[in-house]
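Complex shown without one protein chain; remaining protein chains in place.
== chain A ==
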Amino acid sequence: MSRHTRPPRLFLAVVLILASLGQAFAAPRLNIEITGGIEAAQPIAIVPFGTAEGLIPPVDMAAIIGADLARTGRFKPMPTRDMLDMPTTREEVDFRDWSLLGMNNLVIGRIEPDPSGYRLSFTLFDVFRGTELANSTLVSTKAGMRQTAHRIADEIHEKLTGQPGVAATRIAYITSTGSGADLSVTLRVSDADGYNPQTIVSSAEPLMSPAWSPDGQRLAYVSFENKRAAIYIQELSSGRRELVASHPGINGSPAFSPDGTRLAMTLSKDGNPDIYSLNLLSRELTRLTDHYAIDTEPSWSPDGQSLIFTSDRGGSPQIYRMAASGGPAERISVEGDYNGRASYAPDGRSIVMVTRVNGAFRIGVLDLARGVKRLLSRGDLDESPSFAPNGAMVIYATIHGNRGVLATASVEGGGSQRLTQDSGQVREPAWSPLKR
């Protein structure tokens, strides 16, 4: 017990910032609620995994895999209570039963003890053909069981859709509680299902704009902890971080190039918000735009050859594209009086952005070849869209019940979810790359 019952607020704020640097704390997790899209989904049965005699695994693998697949909006896992039979080996499977229950696919598995924790084997079947589609054995530590379940879900997803799954990826986001002198802001990273949230940094001043490095090992972000905006890059495993931009004026919108060697950013040190590129190896800073209007929110094309950004040089905020080395920019958003914060889909064929429609800020996907825009959200103040690394979903920030929450939407339509925290505001989600 401290004898100092009420430390001065300044002292407390400094301690909180220092204490949070370099180590991660457990934090309240995000609760995911499926808000749409299961009607058109494929039926799949994931049978509770069998276990060796006396073995009690720490998590329900089948439940985690089922929830992961349900969240994609493409699968509708069968409730365990509806199962007539719970086979755990191939010999116990009767395909006619599963076929009568209307299942397209069936997953069975077993958990055995292993010196390092558990050994898991699973098999994915095509029920109609009665054939095996995938069969794997994985070794997992006790603590890594949820992650192992996510990897199995991703393998099933890839086998059935041809597209990598994203259950084993992570999400970075900003949370805040209070306001004014009681403001408390954190940057957190959780698994894609909201579990295992870690506080990366916390501060009594705003934090903004988390951006993943392409290897998923580091986050760039904007922090006002020194009473003005500065950009840091922090390594997640060690908590080590580095101040990379602290120029006079704003230091914002960090974006790693796809090869990880450069960080695009917005600086106003030369009098006006313009886009710059910092070479992370040589530390050379290159100015890419020079315009009296606002130029900000740079985002790299997947091939690293060009950047898209928001500019109000034409009178309203619109999306422009220029070469990664700078030079002339062409406008690529055509409709609407406000388009901003665009980023490329992983295949580079479309971009997701914030677009104003009849006064409401919504998330739109613009097909670059056809110039067609499609809306993914229905809120009034939706923002900060980020593609899942397989391009199938977009996560964004919205307001629900007067609180900032996160939401996901399937790009093809259908699946959607809401991610909320028990208290406080959640915003600025950034979906990690596939590698971790």
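As a working rule, a residue touches a chain if its C-beta (ideal position, glycine included) is under 8 Å from a C-beta of that chain, and two chains touch if they have at least 3 such contacts; residues count from 1.
The rule is simple: contacts and distances are computed from a predicted model.
Undergrad: Among "Peptidoglycan-associated protein", "Aldehyde dehydrogenase family protein", "NAD(P)/FAD-dependent oxidoreductase" or "Rhamnose ABC transporter substrate-binding protein", go ahead and choose the protein name stored in UniProt for the chain not displayed.
TA: Listed in its UniProt record, the absent chain's protein name reads "Peptidoglycan-associated protein".
Undergrad: One chain is left out of this view; which of A:Ile56, A:Leu84 or A:Ala181 touches it in the full complex?
TA: Answering carefully, the residue with contact to the hidden chain is A:Ala181.
Undergrad: Tell me which of A:Gly36, A:Gly249, A:Gly336 or A:Gly424 is the one touching the absent chain.
TA: A:Gly249
Undergrad: Looking at the whole complex, which of A:Pro206, A:Gly239 or A:Gly304 touches the chain that is not displayed?
TA: A:Pro206
Undergrad: Please give every residue of chain A in contact with the chain that is not shown.
TA: 9-10, 13, 179-183, 204-206, 208-209, 222, 224, 227-229, 249-250, 252-253, 266, 268, 271-273, 294-297, 310, 312, 316-317, 338, 340-341, 354, 361, 380-381, 383-384, 399, 402, 428
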